[in-house]
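Every protein chain but one is kept in place in this view of the complex.
Chain IDs A and B follow the sequence of writing; residue 1 opens each chain.
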Amino acid sequence: MFGLGLLKGLSVTLRNMGRKPFTIQYPENRVPQHPRFRGQEFTWYEDRCTGCASCAKYCPLGIIRIVTDTDGGNEQDGGSYRVDTFDIDQGRCMYCGLCVEACPYDALHMGSNFEAAQYERQKLVITVDVLKERDKHPSTWFRPQLERGRSDPFVGGSTGWQEAGREPFYWHPKRPGQVPEDLGKKASADGEYD
Amino acid sequence: MTLHTEPVTVNIGPHHPSTHGVFRMRVTFDGENILDVEPVIGYLHRGTEKLAEERQYTQVITLTDRLDYVASMTNNQAYVLSCERLLGIDPPVRGMYLRVIAAELQRIVSHLVATGFFMQDLGAFATPLMYAMRERERILDLFEMLCGARITVSYMRIGGVFQDTPEEFWPALGRLLEELPGYVDELEGLISANEIVLTRTKGVSIIPAELAINASLTGPMLRASGVAWDLRKAAPYDVYDRLSFEMPLGEHGDNYDRYLVRIREIRESIKLVQQCVEQIEPGAVRATTAMLFRPPPGEAYVPIEAPKGELGFYLVSDGSIAPYRMHIRAPSFVNLSVLREMMVGWKLADAIVSLGSIDFNMGEVDR
Partner (left out) sequence: METQLPERNVLYGWVYDAVKDRLGDDWAWLAYALGAITVIMVAVNAFLLLGTLFTWIERKLVGRFQARVGPNRAGPFGLLQPIADAVKLLFKEDIIPRRADRLVFNVAPIVMLAPSLMALAVIPFGDRTFVADLNVAVLYVVAMSGLASLAVLMAGYSSANKLALFGSMRAVAMLVSYEIPLVMSILGVTILAGSMSMVAIVEAQTIPYILVSPIGVLVFLVAISAELNRPPFDVTEAESELVAGYLTEYSGMKFGVFYLAEFANVLLAGAIFTVLFLDGWEWAILPSHVWFLLKVMTFAFMASWVRATVPRLRLDQILEFAWKFLFPLSLLNVILLAAEVIIWPEPSAGDLLLMAAINWIGAIAAIPVMARIVSLSSKPVGLIAPEVR
């Protein structure tokens, strides 16, 4: 009969009126993110980075620019390149995380911010100084070791470079002071140990 | 005295609140009856197929997210399946189960969006749309747990998915599966028995089964016309051969049937996810591949049942790290081909509603 379906619809709407609204009033409250959130404010550990530029090669958009220089030239004895320029153009970044996936040394991690808007387009390019000095709050995206350690980028202070990596920090057997205990273990494709 | 009238051609045009993206139609009216419809597309063309020729296979996954931007997981799945066929590898079982869970959740999201905007076109002043969006938010929160992004997910990789699920995912998924049928019932209670919806959509823009088959329609449009064809049953991929579900069919192929098929498919997807949750076992989620792999020369095409129809990526490899040619068989593009048969003879108001019931997405149509 004409009207019963409409009355049912009206009752549905009325019931929803009694419920709490689903709205979250930004900017007073924010939607909580999961630690795996792929956001802005990349976390870069200078001590882990060797300047291999795998991230730059793997970026689909080609927005990472890395210029390195030899650091005294003792690569054979455990030195690493000095990274002079490490520009990430956040204005064109799509936060896909492939650079983070590519980094073999767990030096680059995603951040968790989404509010790093600027007034000028040039300011969106973050340089190596910004990356060096920033607080390190790595997202746990593609970093199962951080997830196992229950790390949360939104809580707590900076994560140091020793905790942030899958493998213990060793580059070269000749580097003094770092004896690798896990020498011989390799991480598998999804980050777990075989 | 006879009244002289003249048909007028009007642009319903790329900027329009009701056309689901930048889609333009040149419609010829006589009064309010539609005499002819000519769709004009290409306003969202971004050169995806050409861009794919310059990117490695894994980088192309990020391109495929943005095709049907409402349903990214299934885009990823279609592409990754074709790549795996090229490479000749099989993903581990747990990876396949995770893929199916993600794809079915994505199907729920896409159908919710379709229903919400369908009702918006009917004029229901955004209320069903808001309810649909509210449910979609819960599922998008799950996607964020899975892979860190809500819409452009890049979740799947060649050889499985990129990483295993966090621990919080399974209880959250269980909670969602408990609450979702109730919400879908509520949404349906607002719409399915509503006399005004019935009056405006029943019997409107009928696509008979023969026309649907001849026009290569796929997806809910085809099933609403009564043709029982679903790629998950006809050519199962991933673990669909281990899961059981029904295929909702429509009878007449009018707007109402298309809406009804989608709502019923949401329920079937919920069942599928529940079966996956029961059947999944711990294990690896990703087959090991090289970072820059070079598949042997050849071609592959593995179509899947995306929420909008049959989606497939035709990949040709010449042995290098990037595909030689990638062609996307987009369901929305093919589904739009019956626009003239659907709309001619009906009124302007019906035209907008019929567009909503096709549920196309310009990201796919224009690529």
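One rule holds for everything that comes next: a contact is a pair of C-beta atoms (placed from the backbone, for glycine too) under 8 Å apart; a residue touches a chain by one contact, two chains touch by 3 or more.
Not measured: the values here are computed from a predicted model.
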| item | value |
| --- | --- |
| Chains in view touching the one left out | A, B |
| Given B:T48, B:T64, B:S110 or B:N194, the one touching the chain that is not displayed | B:N194 |
| Selected residue (touches chain absent from view) among B:R55, B:R94, B:R134 or B:R367 | B:R134 |
| Chain not shown: contacting residue from B:V70, B:L122 or B:L311 | B:L122 |
| Interface with the undisplayed chain - residues on subunit B | 5, 10, 12, 17-18, 30, 32-33, 35, 119, 122-127, 130-131, 134, 190, 194, 196-197, 199-200, 203-204, 344-352 |
| Hidden partner interface residues of subunit A, rising order | 1-2, 6, 9-10, 12-14, 16-17, 19, 21-23, 25 |
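The rule is short, and it goes like this: only the chains that are shown with their structure count from here on.
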| item | value |
| --- | --- |
| Separation of mean Cα positions, subunit B and subunit A [Å, integer] | 30 |
| Subunit B-touching residues of subunit A, taken from the complex the two chains share | 2-6, 8-9, 12-13, 15-16, 22, 33-38, 58, 60, 94-98, 101-102, 110, 139-142, 144, 147, 188-192 |
| Touch list for subunit B against partner subunit A, complex | 55-56, 58-60, 62-63, 127, 131, 134, 137, 141, 144-149, 152, 154, 159-160, 162-164, 166, 168, 186, 189-196, 198, 284-289, 291 |
